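Excluded from the complex is one protein chain; the other protein chains are retained at their positions.
Let's look at subunit A:
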Amino acid sequence: MAAKGANSLLQSFQSKISSMKNLSHLNAFITETIKIAESQVMEAQKRNEDGAPLGPLDGHTFAVKDNLCTANTLTTCASRFLSSFTPPYTATAVQRLLSSGAAMIGKTNMDEFAMGSSNLSSYYGAVEHPNSASPSSSSSAHNLVSGGSSGGSAVAVATGMCDFALGSDTGGSVRLPASFCGTVGLKPTYGRVSRHGLIPLANSLDTVGIFAPTVSTAANVLDAVSGWDRCDSTSVRREYCSVNDEFAGNEEMTTVRVGIPKECDIKELSPENRTVWRLVADELESLGMIVKDVSLPHFSYSVPCYTVICSAEASSNMAKYTGAIFGYDCSKAHSPSTVDEMFAYNRQFGLGPVVKHRIIAGTYFLSYHGRHHYEQALKARSLIKNDYQTVFDKDGPDPVDILITPVSLGPPPTRSTMEELGPVEAYVLNTFLVPVNLAGLPAISVPITRGEGELPLSVQVISKWFDEGLMIKIAKLIETFMRNKN
């Protein structure tokens, strides 16, 4: 982020807020916290005037997906069940941003409990695609989905309502809406960013992800939120150095080995998306990098494997939503006569259809009669992870440092297309994304260009575990040469 003059912090804040107001029909926000944000920006401006800013994020605005807990601010998971839930604490990732001086302008809309890829399952209504904002856009754009489940955060960043946003990525929920809306979408290595305060969907896959207009902003945000947290035992205790770095020169680039997984070249991939994927590979090769085909033999198991594991874990994580201690209370509308009945009513009326579908499926996968599916999925998961270990193994026969794949199969689908798909078929949208979560790897969705209908096209850069440094260097490189090209 370029250093801004003292006054421009407030000016920039005002312009973001006016976009937020003008584009309220996109339905990106569930709760706005503009007043608090404004006073924070003013404090940051004072620090700036005194020549003592807290860091690169001081005074910048951000939005937070509504499944990250914020003290004193509603955190609904876009569900009726939590529609009046105000957490008594703040998620570590959000707290770290606040401590770096950034100001939270609101909580963003999402698929209910982050279950979905198109942001149609929110209790607060769907999030509109940013192209709906422009009066010149074709009428069909009004029906495009924003992508999900972090659709609100993606739209907020893509339309300039804030400087960056947090989302969550369990099976592509940051990278997919980022690619549909044309922003950078970063999913860190599992364990890099604390999940404390992230309301879980599938806790072996969940990560806190980042939306930003540029790779370097995303890297600054990652710097701020990363690192060990005593409240999350899976967060990683390792020396953390800034990931916001660039290649020193051409010589360093020529040592980078780029893998193109051939299994990703599936027939469902749209020609446009295949073209940008190849274009990026060719550009990297022309910069002196070693580009080669690699194989991920178990790639095709990813979606079914993910479907089973995600549902199974979700059914467990959703077990606490009984209304006994917090959340939806049916007792005013219905009068349960037993505790079981109270639980049943609260879940029946408090949770939406997609959530119930997933709970029922997951309960089956963990139960005696369906358990073989779950066990099979665990095996598939270790095979998938092993594929990545093999291609990244520096002592292996043919190692690479980075993988480049498509993000989505094609442009954002229309609402009606998505509504026709069943909840299981909808997972296909995440074909290139879920294996990354199954393996716990870091990945970034980088916007490349705009295609038919001015719709954005992106590629995904995947690096080794905890090698976000290289991933970001490559992503910046791609961003730069594509900017020069366009």
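Methods note: a residue touches a chain if its C-beta (ideal position, glycine included) is under 8 Å from a C-beta of that chain, and two chains touch if they have at least 3 such contacts; residues count from 1.
The criterion applied here is as follows: contacts and distances are computed from a predicted model.
Asks: Leaving aside the chains you can see, what is the UniProt protein name of the one that's missing? Options: "Alpha-1,3-glucosyltransferase", "Signal recognition particle receptor subunit beta", "Small ribosomal subunit protein mS26" or "Glutamyl-tRNA(Gln) amidotransferase subunit B, mitochondrial".
Replies: UniProt lists the chain that is not shown as "Glutamyl-tRNA(Gln) amidotransferase subunit B, mitochondrial".
Asks: Would you mind spotting which of A:64, A:127 or A:199 touches the chain that isn't drawn?
Replies: A:199
Asks: Identify the residue among A:322, A:408, A:445 or A:458 that touches the chain left out of the display.
Replies: If we include the chain that is not displayed, A:322 is the one touching it.
Asks: Just to verify: which one of A:228, A:343 or A:481 makes contact with the chain not shown?
Replies: Only one of A:228, A:343 or A:481 touches the chain omitted from view, namely A:343.
Asks: Would you indicate which residue among A:367, A:386 or A:480 is in contact with the undisplayed chain?
Replies: The one listed residue touching the chain not shown is A:367.
Asks: I'm checking contacts with the chain that's been left out. Which of A:17, A:37, A:91 or A:144 qualifies?
Replies: In the full complex, the listed residue that touches the missing chain is A:91.
Asks: Just the residue numbers, please: which parts of subunit A touch the chain that's not shown?
Replies: Against the left-out chain, subunit A lists 68-69, 75, 77, 82, 85, 87-89, 91, 195-200, 203-204, 230-234, 312-313, 315-316, 318-320, 322, 324-326, 339-340, 343, 363, 366-368.
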